[in-house]
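This is the structure I want to talk about, given as structure tokens.
With one protein chain removed, the remaining protein chains of the complex are shown where they sit.
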Amino acid sequence: MKSNQDTTHYVAPIEETPLLATDAVKTDQAPLSLWADAWRKLRRRPLFIVSAVMILVILVVAFFPGLFTQVAPNDNCQLANSDGAPSPGHPFGFTFQGCDVYARVIYGTQASVMVGVFAVIGVLIIGVTMGALAGFYGGWVDSVIARLGDIFFALPLVLGALVVTQLPFFRENKSVWTVIMIIVLLAWPQMARLTRGAVIEVRNADFITAARSLGVSRIQSLIKHVLPNALAPIIVLATMELGVFIVLEATLSFLGIGLPGSIMSWGNDISAAQSSIRTNPAVLLYPAAALSITVLSFIMLGDALRDALDPKSRQR
Amino acid sequence: MIRFILRRLLQVIPVFLGTTLLVYFMVFALPGDPIRALFGDRPPSEAVIAALRQQYNLDQPFWVQYGLFLKNLFTFNLGVDFTGQPIAATLGRVFPVTVMLAIEALVIQAVFGIGFGLIAGLRKGKIFDSSVLLASLVVIAIPIFVLGFVLQLIFGVYLGWAKPTVGTDVSWGTLLLPAFALALVSFAYVLRLTRASVIENSTADYVRTATAKGLSRRRVVMAHILRNSMIPVVTYLGASLGGLMGGAIVTEGIFNVPGVGQKLYQAILRSEGPTVVAIVSVLVLVFVIANLLVDLLYAWLDPRIRYEK
Partner (left out) sequence: MTASDVTITEAGTPADRPLLEIRDLAITFNTSNGEVNAVRNAHLTIMPGETVAIVGESGSGKSTTALAAIGLLPGNGRVSGGQILLDGEDISHASEKRMIELRGNTIGMVPQDPMSNLNPVWKIGYQVKETLQANGRPSGPEDIAKVLAEAGLPDAQRRAKQYPHEFSGGMRQRALIAIGLSCQPRLLIADEPTSALDVTVQRQILDHLEGMTSELGTAVLLITHDLGLAAERADKVVVMYRGQVVESGPSLELLQNPQHPYTRRLVESAPSLASRRIQVAKEQGVEAADLLAPAAEAVAADNVLQIQDLRKVYKLRQGLGKSSDFAAVDGVSFNVLRGTTTAIVGESGSGKSTVAKMVLQLEKPTDGKILFDGVDTSLLKPSELFKFRRRVQPIFQDPYGSLDPMYNIYRTIEEPLRVHKIGNKASREKKVRELLDQVALPQSTMQRYPNELSGGQRQRVAIARALALDPEVIICDEAVSALDVLVQAQVLNLLADLQSNLGLTYLFITHDLAVVRQIADHVCVMEKGRLVETGSTDGVFDAPQQEYTKALLNAIPGAKLMLPPEVA
């Protein structure tokens, strides 16, 4: 089989192919942690900058609505202004009840943002704990939590919320907090599932075994090594869910089973605007736009974070 | 394969029992008189209360109540609503409408979601991809009731291309607009999932090997990239049925579609607790069964699942 053709022995000029030290450490770049690397990538992404600025503005509006409008949203409702067109000082016009739409949109921010933020915090606490325990310990802990999650999973969010809101307790105590409780109760399994998966992926890594053979206890290795490494997808999902929960609250309020009518919220306003949609669509469109922009900001932020925190994009 | 089906069936039973138990427990086992509580501050007539007591066997111990509730559910003995009409008969009338709506929406979201997702994924980083991605974010961000109203206003009222409300005139054509609104909810997720999965599979080793075998690009894309990308997408389509049901309540309300969702919506507005619980239980049953079917489809798509012990 061996042929005798082309038996020349070629050697490249050594000056052109110098032999470098084996496996020398690169020292030309500054050290970079995962978070620093993510931050570096985020800073350059327009999607991130736009969404971050928008979220900041929304938060300011939520906490200091008085900065943006002089009109008290409820006091000056005059039926004479019913479905009135925009006028100076009232840029979005008036509702059927004669209330200032702009002021209502501004003051409605708080309820939505509160529901979103606290529901996500609740889901993080319950979901991450359950998921981490299930993924890390496995065995019967995992089976019990997984089955429990399956049961909640089989209950679509809106349908589940429908049933829960029929309960006397929730019906009689309608408030921001009951809505948050309902969302947390129904939405934790998704977070638990994601955390469980992320933890299982990390759990079997050699660095966990190495830590354990150093004498690090199981619970310590979970907190110090496993969770920090599983954090990226959790952060991404939490950001996205913030948007999703705001939509859910609005949907429930729209259906009349969310926030009580006395609380100003975009969902309630959209629901109230239904009747006059043909005559005065602006009453519906402004709160709807505010709602959509808020949700979009969080979803865009989540999307930007997902790209920046993707470990696959991080190999040098 | 038969083993797989049996095992999945065995897994579905506890989930279904758990979910219905959860629903039932929340409504009937909490302190207070459940019947009166269900009606809130609008006390119904004594006759209705008596009928409900009978329907839900409230004089029996809890487990017997629950067992009879399940039996009633499976025999479609769902009791009567506020006006004394049997719920099962009403559901029988409205259910086909919702099934039509859901199928139409599912087809729209699958066809457009997978189509756009595939093209975007194959052209990763190009203009088409970036614009589709951004558009999908916007669609995700707009709640379904807003979308519904906007579509109704634009196509129904201003352009007059479709009837803004469906009413009694139910057909595939009249349901198109509400189905479109309903499909938009999950469409963006289907698109993004397909795209991500196409991008991942495009760089898979077996795709490179398939190209090295001398296959045409078209074949590589269809038989290897798209085929493998369908696995997660199908699972998602199954899960999206839940969102579709929730969305149907809103959509049917807006477009006045005489379906299950509208019935549910009316029951909520009228504070008819027992009707709500009965309909939701049926929907949960449908959802669980649909997901079982999707699981079987999944096993057909991914032979590795069948093989797992």
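Note that the chains are named A and B in the order they appear, and that numbering of residues resets to 1 at the start of each chain.
We adopt the following convention: contacts are C-beta pairs under 8 Å (C-beta built on N, C-alpha and C of every residue); 3 or more make two chains touch, one makes a residue touch a chain.
These numbers come from a predicted model, not from an experiment.
Among B:45, B:60, B:131 or B:209, the one in contact with the hidden chain is B:209. Here one chain is not drawn; of B:223, B:269 or B:289, the residue touching it is B:223. Of the candidate positions A:52, A:216, A:235 or A:293, contact with the hidden chain is made by A:216.
For chain A, the residues touching the absent chain in the complete assembly are 1-3, 5-12, 14, 16-17, 19-20, 22-23, 25-27, 29, 31-34, 205-207, 209-216, 225, 228-229, 311, 314-316.
Summarising the interface, chain B meets the missing chain with residues 3, 7, 203-217, 219, 223-224, 227-228, 231, 301-304, 307, 309.
Rule of thumb we're sticking to: only the chains that are shown with their structure count from here on.
Computed from the mean C-alpha positions, the centre of chain A lies at a distance of 23 Å from the centre of chain B.
Those residues of chain B whose C-beta lies close enough to touch chain A in the complex are 14-16, 18-19, 22-23, 26-27, 30, 32, 37-38, 40, 137-138, 140-146, 149-150, 152-153, 157, 241-243, 245-247, 249-250, 253, 264-265, 268-269, 273, 276-277, 280, 283-284, 287-288, 291. Every residue of chain A that touches chain B in the complex is listed here, in rising order: 147-148, 150-159, 162-164, 166-169, 171, 243, 247, 250-251, 254-257, 270, 274, 277-278, 281, 284-285, 288, 291-293, 295-296, 299-300, 303.
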